[in-house]
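For this depiction, one protein chain was excluded, whereas all remaining protein chains were kept in their positions.
Letters are used for the chains, namely A, B and C, taken in the order the chains are written, and counting of residues starts over at 1 for each.
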Amino acid sequence: MTARPRGGWRRLTLLLVAALLATAVRAVAQAPDEEMRAALDGLGEAGFADKQAFAERLVASGHRSVRPLLEAWLDDRLYARADKRTVIVKAVDERLATYDLVDPLTLADAGTGAPAELTRIGTNNQLRRALRTALARFSFASPDKSVRLAAIRQMLPTLDAATVELLRHRATAETDADVQFEIATAIALAALDGDDVGARRAAVGTLSSRLSSDVRNRLAALLEKSDDGGYLEGDEEVRAAAAAAIAAIDGRRRIYEGIETLFFGVSLGSVLVLVAIGLAITFGVMGVINMAHGELMMLGAYTTYVVQTLLPEHVGASVLVAVPAAFVVSGAVGVVIERSIIRFLYGRPLETLLATFGVSLVLQQTVRSLFSANNRAVETPAWMSGAWQINGALAITYNRLFIVIFTLGVFALLLAVLKRTRVGLEIRAVSQNRAMARAMGIRSEWVDALTFGLGSGIAGVAGVALSQLTNVGPNLGQAYIIDSFMVVVFGGVGNLWGTLIGGMSLGIVNKILEPYAGAVLGKILVLVGLILFIQRRPRGLFPPTGRAAEGM
Amino acid sequence: MGAPLRLLPGDSRGAAASFLGLLAIIAITIPILNLAVPASSPLHVSTYATALIGKYLCYAMLALAVDLVWGFCGILSLGHAAFFALGGYAMGMYLMRQIGPRGVYGHAVLPDFMVFLNWQELPWFWYGFNHFPVAVVMMALVPALLALVFGWLAFRSRVTGVYLSIITQALSYALMLAFFRNDMGFGGNNGFTDFKDLLGYDLQRDGTRVVLLVCSAVALGISYLACRAIVASRAGRVVRAIRDAESRTRFLGYRVESFKLWIFVFSAVIAGVAGALYVPQVGIINPSEFAPINSIEVVIWVAVGGRGTLHGAALGAVLVNFTKTYFTGALPEVWLYALGTLFVLVTLFLPRGLMGIVPLRAAALPEPVEAK
Amino acid sequence: MKLKQFCVAAGLALAALATPHAVLAQATIKVGVLHSLSGTMAISETTLKDTILMMIDEQNKKGGLLGRKLEAVVVDPASDWPLFAEKARQLLERDKVAVVFGCWTSVSRKSVLPVFEKNNGLLFYPVQYEGEESSKNVIYTGAAPNQQAIPAVDYLMKEVGVQRWVLEGTDYVYPRTTNKVLEAYLLSKGVKAADISINYTPFGHADWQTRVAAIKRFGSAGRKTAVVSTINGDANVPFYKELANQKISAEDIPVVAFSVGEEELSGLDAKPLVGHLAAWNYFQSVSTPANKEFISKWKTYIKKPNRTTNDPMEAHFIGFNLWAKAVETAKSTDVDKVLAALPGLETPNLTGGVAKLLPNHHLTKPVYIGEVRADGQFDVVWKTTGTVPGDAWSDFLPVSRDTEADWVTLKCGNYNTKTKVCSGQNYK
Partner (left out) sequence: MNTWTNATGNGKATDWRALREAASRRAPPELAGKILYVEGVTVSFDGFKALDHLSLYVDPGELRCIIGPNGAGKTTMMDVITGKTRPDVGSVWFGRSVDLLLLDEPAIAQVGIGRKFQKPTVFEQLTVVENLELSLPGAKTFWRTLLARPTAAERARIDETLEIIGLTGQRGLTGSVLSHGQKQWLEIGMLLMQGPELLLVDEPVAGMTPQETERTAELLLSLAGKHSVVVVEHDMEFVRSIASRVTVLHEGRVLAEGDMDQVQNDPKVIEVYLGA
């Protein structure tokens, strides 16, 4: 059976709906304000159960300030004053010396109060859920389509006759197809509880085209047996239709699950590509075994944090600003590393490992000294949070989606720089034949610094993306360094396309294996697969060809 | 006169003698200073120091193993910590079996973590580890087998350079993840700890620690001599030839992959034995020993000491670890700066490692050749 | 030959190791601090090092102990478990510290345990852990499973009406044990096995997409579902970020965590996590005079007004006060005398009530359930009426049901009440 709110809520909703419907027709019957006020003023010291009881009474009263009061409560703007009076605070802002107060029942101004003298009237999950569900009913008529849709979806698991009545009422006025679709779902779900066999059959028919788990659970409940051994659903035809509908829903959900897994794989692959792509330059093109690559990413992530700290009001923009900033910071550090250390080590690739490992230790400790060993909080901008709900079974999270797009963008840009610009040409020339490039007048030293800076800068950019996914702390780099080397080597050293395809395929294989093998075994299998793959193709997915390959 | 034609600069007889002499001094004086000299005397060596030195000697053996494959054969293995850890686990399994009914739950056969995870009987791969000889064989055999299978696959397919380095790293990483799994039967993250005794001797006793130190010194000495003998043999010259010009060696008719394979396997055995000696001295073995970063650190010891000179690698290991011990105690807040800077400076100014300070007389000047 | 220089260097090194540390030890009482300041655990442990340094500072301002000043000996075991044992040996054998405050992970504690037992040292361990241990030389000031996990599950079951359970953990001993205890407990409360899903992920697991989707599916079966998280360390941030992105709100599927506190939350944007739960014995938001004073002292000491306090810090606070009290009672820093004085001692908690050291070397603790607030603090939504005594050996596990620890009368860390035998780690 679908979970139901406790009895009180059900009755309460009935009352509420009755009241709401009534408002449309005649004047509101005002509940006695004094009684309400007494209950309200006790909230400051009430336990969660009492608070819930009060909320129920409030809603049942159909009082005209129900909605603003509940909204304020949900927003954590309901406070108790020192004199135990309950008030609404207009805006909570730590920087204000005094708060403007509003009376919760009359909604009239109630003077001001110092934050220190106000005690917040807290909520917990159950209370918030109840408040939200109660408020959802006010949203059915919202001019904003997405609000209406959200309200109906909020109601779906806890439908009752009154709500359905409200929805039926709403259905006639609703113009939007998506909202109508959800209303039809709700009405069909409600019809399953009815006595009319024909209506139940029709409802199952309607529901068989839905995807949401709420619908599926409700249909499955039709097939359950009650304690006395009989089916909960008496009609055999309805049961058969329900079974068929479940099979259809499950079949479609499986397809979407497959798509979801694929997306997970692509998004993990994008992260792998992103963390490897800078290394594909410093290691793949220049041959520097850059153990500090991870720390350069870490610097990018910290840059995001610093930019956010500088622009506290503009979280959305800060991430965008952080991208070039991180590129500059990590790129500059990269140039410094190249000029001060790496340039003395060309032709001794293994020794770059030693030196850059030293650099990585120093960088780690530097951020520990500057920012402490703790993680830093990087906020996710609104446009990157949440998920794009494609249908009842498939949602794609925005941050992952943006990272996939971002990765492809960075990749395309890098490819364009290397293939289409003069700098890119010089970078390729120096990496293929340093002596010849010098002979042709290319300042190879300058190009080396630039190349290393480019790779480091891209590592920094990757760090911005990682700051949206994982810890921003001194160990960030360590967590990704192994993966990034694997991707570059798997793809074929020196081949950017190899890095892209290598990273993506590792990500997808990993995610396809994970549901079956578990996260740990899945990863082990991927590693073993990688080892065996390298046996088959000792130079990676896209091996360097021709005589140039001999020197590697 | 079948004497070897010539040795690499660092492996001259004098250097070897000094190295072995130093080892002998450690193996003789530390026990005396620890056991016979009273704690109040300024000459007394504490058990803490004894344990530390014992640990350094095991690290030196590991460095020797890495240097043999990297310094002489040109195989940059970033997975040697795996062989070290496997040897350590073999020893750990023996030590766990020795605990017997003295475990927390008092089970006669099963180690505590198995009792706790409701294992009913000992998994098959634990059989025999209660016998010391079996354990000793496994300490060498398990790393050797892994090296054999892995090396056979990799060298046969001519995986070289960074590709080889990265798949050795992948191997070590995969093993780490596997050993972290509690379901594997190796104690998961906690690994093995709280060992009681080895061959009946209490591991916490000073005498046992001293014996372990001496064993480590002897094992290091033997490994050194064995490595030196290999390096000095014609096979050793072939191995160096492979490092310098692999395909030239092949066109001379040498099966390069088989040379690489045997050197790799031998090196894995040394690493395994080092790990086995390490575990009773530090008192714990857990999967983080497999961490790829550990293998990279070993490579760094070798590079700091001087790649391609056996005693250089060993001394590099001791030196870097001593520095680390000192800094983590004396400068706990900033030791990473110091160590990091040290690595950078060594790379920049001592390209041949600390052994590079030794004048390269042998390489620079003609030397009379004995083969007449 | 350069080798000679090496011999000299090596000799010097040996001498450095061998020379006993400056024999000024009489003047001060040395306190060892064994927390990782680098490596993966630095993120959690650095704060604890600072806490102890602050406590020592405070104590010295009050004139020290027994008329002697306290001196901290800080070492960095660098999140490396063998190094923990080595550093513990250094603290006990070379520096001859009177007491050590340290360790975070269980494996680090297991690594140092033989060292402390051999050298008869004294370790105060401040972190909630899996139990199943009681050493003569360790005082466990963090929570045992019955002081954190069981009350949390009780709350969810009774107050929230949770019927389906996801036990999500990192694959190591603490989650394995806790989940075992919880599974046994849930089954004993009539929860069906099919309604419990247990899953483990590796350390530092960063890609939670698949797992969170699976939790979502498990939770969409129509009955109230909750996640009991024993996810460790670095894996938490990506886990919570993914939860938020896949729109699993605390109102739908609440997550109760045992390793996520104020400090962890300060490292991520808490707004999307509002309502998720944590069970601890201390919350910074608990408003008592003692706590307010502690918080303001801490902020002054660390010179950062936005630094948070957390549960293991309170454990160190309690542990340090207990030790100081025991030293004063025993009039000595001798470990045996201090250990004899410790059981039965009481010291106030920061959140009210008193912490009493039990004969099993565990504490009595109040248990709080908090909901995450947008500012990264917790709203306490439930607490135990009194304090809960820490249980070294879980009553919900068949292997340890009959085991007891008592260092006062039985003088044993694992005494089997059925066979009347003292065995295990302190068996001689």
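The criterion applied here is as follows: a residue touches a chain if its C-beta (ideal position, glycine included) is under 8 Å from a C-beta of that chain, and two chains touch if they have at least 3 such contacts.
Nothing here was measured: the structure is a model prediction, and the numbers come from that model.
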item: Selected from B:F132, B:W152, B:Y201 or B:Y254 as touching the chain missing from the view; value: B:Y254
item: Contact residue for the chain not shown (choose from B:A15, B:V238 or B:M355); value: B:V238
item: Absent chain, residues of subunit B that touch it; value: 2, 5-6, 8, 230, 233-235, 237-238, 240-241, 243-245, 247-256, 258-259, 262, 363-364, 366-369, 371-372
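Quick note on the criterion: only the chains that are shown with their structure count from here on.
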item: Any chain that touches subunit B and subunit A; value: C
item: Identifier of the chain whose CA centre is least distant from the whole-structure CA centre; value: C
item: Where subunit A and subunit B are represented by their mean Cα positions, the distance between them in whole Å; value: 45
item: Centre-of-Cα separation between subunit C and subunit A, whole angstrom; value: 31
item: Centroid distance [mean C-alpha coordinates] between subunit C and subunit B, Å; value: 34
item: Sites on subunit C at which at least two other chains make contact; value: 37-38, 171, 200, 202
item: Shared interface positions of subunit B, touching two or more other chains; value: 177, 180-181, 333, 336
item: Residue ranges of subunit A in contact with subunit C within the complex; value: 1-3, 48, 76, 122, 124-126, 128-129, 132, 157, 213-214, 217-218, 221, 260-261, 264, 267-268, 271, 364-365, 368, 372-380, 385-387, 395, 397-400, 468-475, 478-479, 510-511, 514-515, 518-520, 523
item: Interface residues, subunit B side, partner subunit A - complex; value: 76, 150, 153-154, 156-163, 166-167, 169-171, 173-174, 177-178, 180-181, 292-293, 296, 299-300, 303-304, 333-334, 336-337, 339-344, 346-348, 351
item: Subunit C partner contacts - residues on subunit B that touch it in the complex; value: 14-15, 18-19, 22, 30, 33, 42-49, 51-53, 55, 101-106, 113, 115-118, 177, 180-182, 188-191, 193-195, 203-204, 282-284, 286, 288, 311, 315, 318-319, 322, 325-326, 328-329, 332-333, 335-336, 354-355, 357-358
